[in-house]
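Only one protein chain is missing from this complex, and each of the others stays in its spot.
Up next is subunit A:
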Amino acid sequence: MTTTDPGGPGTALPTPSHTVGPFYGYALPFPGGGDIAPLGHPDTLTLRGYVYDGAGDPLPDAFLELWGPDPAGNVPDVDGSLRRDQATGGHLGRNGVEFTGWGRVQTDADGHWYARTLRPGARGRSAPYVSVCVFARGLLTHLFTRIYLPDDEAALAADPLLSRLPDARRDTLVAARERDGVYRFDIRLQGEGETVFLEFA
């Protein structure tokens, strides 16, 4: 089945997505991938959760990328998330000073992930959130979602995405506060309580 694209002239046709497969583990994750917050920053928060499949089993072979603004709502343009040692070729880790806004975290053997990042500030009309991209063996195309923080009900109520969703679906995008600065966000790929996933157009 060969088809022509409906896009206009000059439109380049996209390269299809493929699953990340089972063997990315020695290639993509890096030490300190979830330690996004600069050391000792007062606005640091911990995000953690599980990724579950449609049978309710946790995924030991998924990873997430987190991407968010700084506490003032500014988007970082700082590199250095993956700093390398020029002498050995190994990973140096982040420098603990600069905030790159981006991190990559694997699920553990029991499906649990965690990250420490800075509390995101609000941007535009949206309530504060961290953008998430989910990859896994078995997932032919990655999935986008968002982690909203539960602290400001008025901001959540006014958010252009959340306000479009029925309550039960909306709640899948709002992290649960476990204690000061620690939030739980589980991702359910399929079935009951399925997380809301996003596409951008």
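Heads up, the rule we're going with is that a contact is a pair of C-beta atoms (placed from the backbone, for glycine too) under 8 Å apart; a residue touches a chain by one contact, two chains touch by 3 or more; residues count from 1.
The definition used in the following text is that contacts and distances are computed from a predicted model.
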Chain excluded from display, named as in UniProt, from "Aspartyl/glutamyl-tRNA(Asn/Gln) amidotransferase subunit C", "Urease accessory protein UreG", "Protocatechuate 3,4-dioxygenase subunit beta" or "Hydrogenase maturation protein HypC": "Protocatechuate 3,4-dioxygenase subunit beta"
Which of A:Gly34, A:Pro69 or A:Gly111 contacts the chain that the document leaves out: A:Pro69
Identified contact with the non-displayed chain, of A:His41, A:Arg123 or A:Arg177: A:Arg123
Residues from subunit A at the interface with the omitted partner, ascending: 1-7, 10-28, 53-55, 57, 59, 65, 67-69, 75-86, 89, 100-102, 120, 123-126, 129, 131, 133, 135-144, 160-161, 164-165, 169, 189-191, 194-201
